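The complex appears here minus one protein chain, its other protein chains still in place.
Let's look at chain A:
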């Protein structure tokens, strides 16, 4: 195709594709943003907080503690205190969750793991990893025989769960022939091993205060 003609193979005038130009522009902006983010270690650089805070101490850089030591802090500041504000210059989860979205923590952790992130919240186990034990309710006024324990639990949203009956660690029951009875591994007393006189009632977990949240 002779360039001088200014025509494409189909006879159209050559010009950059508008769509590709837009994409190239977006890519450039995103790349610059990403490079800036990568090149600016958390806790270093001239943040807004630092700019407003002449007293700031040179900071150890996040994640390289073995190589760099914090410098000695500056002397105590004289005069008026600085204005109080959210001054953490680093991005957190808020930067990546759409406005108004309130994902359950289990989903956040799962998403982080899908992206290979096991730090931060990604190092947490999701709610429900070790759910509350369910067993027989044991009223406060019930006098426990030796070897039994009143175990108290709470929900993740701060509610008390009815106490359940458990065996004390290392406690062993014996049958009429003085043979050891198989004890439950989790020490939660099953109805057939409940002490005489205990009203048999299995506890129910209280309903979540916010039904939308995950976990117990």
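One rule holds in what follows: a contact is a pair of C-beta atoms (placed from the backbone, for glycine too) under 8 Å apart; a residue touches a chain by one contact, two chains touch by 3 or more; residues count from 1.
Keep in mind that, in the parts below, contacts and distances are computed from a predicted model.
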item: Per UniProt record, name of the chain withheld from view ["SGNH/GDSL hydrolase family protein", "ABC transporter permease subunit", "Putative CoA-substrate-specific enzyme activase" or "Molybdopterin cofactor-binding domain-containing protein"]; value: "SGNH/GDSL hydrolase family protein"
item: In chain A, positions touching the absent partner; value: 17-20, 23, 26-27, 30-31, 33-34, 37-38, 42-44, 47, 49-50, 53, 55-57, 59-63, 65-66, 69-70, 72-77, 81-97, 101-105, 108, 112, 115, 117-132, 144, 148-154, 156-158, 160, 166, 168-169, 209-210, 213-216
